[in-house]
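And now, chain A:
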Amino acid sequence: MATVLFYILGFTMLAATLLCITRRNPVHAVIYLVAGLFALALMFYLLGAPLVAAWQVIVYAGAIMVLFLFIIMMLGLAPQDVPEGPSWQRWGPLALLSSSIMICTLLLIFKDPMAGQQIDDFYLAPQVLGEALFSRYALAVEIVSFQLLFATIGAYMLGRPLPKGEDQ
Partner candidate 1 sequence: MTAASALPQFPWLTLLILLPLGGALLCLLHHRRAEECRWLALATTAATLGITIYLFVCYGQGDSGWLLYEDAAWIPRYGIRFTLGLDGISLLLVLLTAFLQMIAVLMSWSEKQHVPMFFSLLLVLEATLMGIFLALDLMLFFLFWEVMLLPMFFLISIWGHERRHYAAIKFFLYTLAGSMVMLVALIVLYLIHGEQTGTYTFALAELMQTDLSSQQEMLLFLGFLLAFAIKIPLVPFHTWLPDAHTEAPVAGTIDLTGLLLKTGIYGLIRFAFPLFPEATRSFLPVLGIVALTGIFHAAWAAYRQDDIKRLFAYSSISHVGLVVLGLAAWQLTAWEGSILLMLAHGISTGALFVLIALIRQRTGTRNLAELGGLWSQAPQMAFLFLFFSLASLGLPGLANFAGEILVLLGTFQTHPVWAAIAVIGVVFTAAYMLRLVQGVVWGPVKGRPTLPDLTPREWLILLPMAVLVLWLGLYPEPFLRPLHGAVVNIMAGGLP
Partner candidate 2 sequence: MNESLLFLILLLPLFCAVFNMLFGMRLPRLFTEVMAVIGVAGAFVLTLLFWGYAEGDGSRAVLFTWLNSGTLNVSFALNFDRLAAPMTLMVTGVATLIHLYAVGYMREEDDYARFFSLLNLFVFAMLVIVLADNLLVLFLGWEGVGFCSYGLIGFWYRKLENAKAGTKAFLVTRVGDVFLGIAMLWLFALTGTLSISAINAQAALISPGVVIVLSLLLLLGACGKSAQLPLMTWLADAMAGPTPVSALIHAATMVTAGVYLLCRFFPLVSLSAVAMTAITAIGALTAIYAASCAMAQRDIKRVLAYSTMSQVGYMFMAVGAGTVAGAMFHLLTHAFFKAVLFMAAGCIIHLGGGENNIFKMGGLARRGPAELFWVFLAGAVCLAGLPLTGGFFSKDSILLALYTYPDPVYRVFWLIGIVTALLTSFYTFRLVYLVFAGEWRGSGHPHALPLLMRWPLWPLALLGLAGGMFNLPAFLGGGEALHHWYGTMAGRMLTASHDVEWMLAGLAAAIAVVGWFAAHWRYRTYQAPLENALSRFLLSGWQADALVDRFFIRPFNAMALFSWIGCDRTLFDGSLEGLARTATRCGALLLKITTGRLTTYLSAFAWGFLILLGWFLLKLVEGGGH
């Protein structure tokens, strides 16, 4: 049952993503992506990662994508402002490139002897994850926190309005 669900979710996710990347309107794209991310979150859950799944929804779908939407709105990127996304002249070689990459990647992935292994049932309780996060990986968390701090600074430095007369 879980297995079937996993595959359904997987293909849903891929479909949503495919729709996302072919949209010309960024708002549509983001919405499709959010759908894909939800499916992914459920896959995480099925793979025994409830906390990651929850955060996927909260952080990715909830925060990051909303941030994207926010920026699109803020800059007022109406669909006509968006350059014609994929133009058909570029499709040919790109489709070839992408599909070759896709085929090669999948071939490589299936070529590995481990590809046939099954994932045993696994469930990682949030508290175990939390413990690992704040003991073994405490230093990593610190680094990430600093990174977020400097990202804020950076966003502030770059995002400030330009002095008068300097925008073109």
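A few remarks follow.
Going forward, contacts are C-beta pairs under 8 Å (C-beta built on N, C-alpha and C of every residue); 3 or more make two chains touch, one makes a residue touch a chain; residues count from 1.
How were these candidates chosen? In short, all candidates are chains of the complex that A comes from, given by their letters.
Source: prediction; values computed, not measured.
In summary, of the candidates 1 or 2 that share the complex with chain A, the touching one is 2. Chain A meets candidate 2 in the complex at residues 94, 97-98, 100-101, 104-105, 107-108, 111.
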